[in-house]
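Note that this complex is displayed minus one protein chain, with the remaining chains in position.
Labels for the chains are A, B and C, by order of writing; each one numbers its residues from 1.
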C-alpha cells in the first residue's frame, strides 16, 4: 500500500485537467453517493457482478481520497479514529454475532 | 499512510465481533450507499458541516476497505487501475476545465 | 391526478414481463436508491439539468409506487400520515425559516 503515491497521482490527474474548481466538498460528497449507487447496481436484482463491483468501488474510493485531501485529513487516520468510537458503541460482549444497531443491543 | 495496519485493525475488529457473516459483498455495497448518504446530509440544505463530514467519510471508507478486502483487491491498486481508463475517456486537451461527461465533450 | 390508473398501468407492465419475482421490498428499496442517485447526477457539479431530472424523478417515483403497492399501502396516505409526525417534530414557531434538524432547533 502506498496511499501517498495514489494521492499524488490523483492530484496530478485533477490538476492537469484543471478540475479542482469542481471539487468542492459538497460536489465530492454528491459524487461519492452517485458512485456508491453504481456499485449498488451490481447487486440490484439479487445477483452479483463482482467484476463491475470492483470498478465501481474504485470510483467511490477515488472520490473519497479526493474529499479526504480536500478536508486535509488522512484516510487511514480517520478510519482508525472512527473505529475507536464504534468500538465504544459496540462492545464485543454485547455486539458479538449481532447486526442490530447499538441502541437496540 | 499505512493501509495494511488499518486493514488489519479493521479485520480484527470485525472478527472479534463475529461480524464476517454479515459482510457479504452486497451488504457492504448497501452499507457504502447508506453511509454515503449520511455524508451527503452534511450538505443537505446548502450549508456544510465539515466536522461531521469527516466522520461520515470515515464510515464510507471503512466499508470500502472491507469490501476491497472481501473482493481480494488492494484499494490503491484498483484506484490507479481505474484512473488509467478514466484518463482515456477524459484526455487532457478535451477535458481541461470542463465538467461534462465524456460523451458530451 | 389518477394514482389508481398509474398504479394499474404499472402493475400490468410488470405482470406482462413476469417481473414480480424481482420486486421484493429489498430489491425495490435498492432500486429507489439507484435511481435517486441518477437524479442527483443531474446536479453533480453544481449546474442543473432539469429535463433529465424530470425523467430520473419519474424512475424514482415508479419504484416508490411499486414498493408502496408491495407493502400494501397508499402513497398519499403514508405521506399525509408521516407529515403529522413531522409537524410535531417541527412546530411552526420553532422551525420557521430554519433548516436545522429538529434536535438542533
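Convention: contacts are C-beta pairs under 8 Å (C-beta built on N, C-alpha and C of every residue); 3 or more make two chains touch, one makes a residue touch a chain.
The model shown is predicted, which means the values in this text are computed figures rather than measured ones.
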item	value
For chain C, the residues touching the chain missing from this view	1-6, 9-10, 13, 16-19, 21-22, 25-26, 29-30, 32-33, 36-37, 39-40, 42-43, 48, 50, 53-55, 57-62, 64-65, 67-68, 71, 73-76, 78-83, 86-87, 90, 92, 95-97, 99
Residues from chain A at the interface with the omitted partner, ascending	30, 33, 44-47, 99
Chain not shown, touching residues in chain B	22, 24, 27, 30-31, 33-34, 36-38, 40-41, 43-46
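By definition in this document, only the chains that are shown with their structure count from here on.
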item	value
Chain centre separation in whole Å, for chain B relative to chain A (CA means)	2
Rounded Å distance between chain A and chain C, as computed from the means of their C-alpha atoms	26
Per-residue overlap in chain C, given as positions that touch at least 2 other chains	30, 33, 44-46
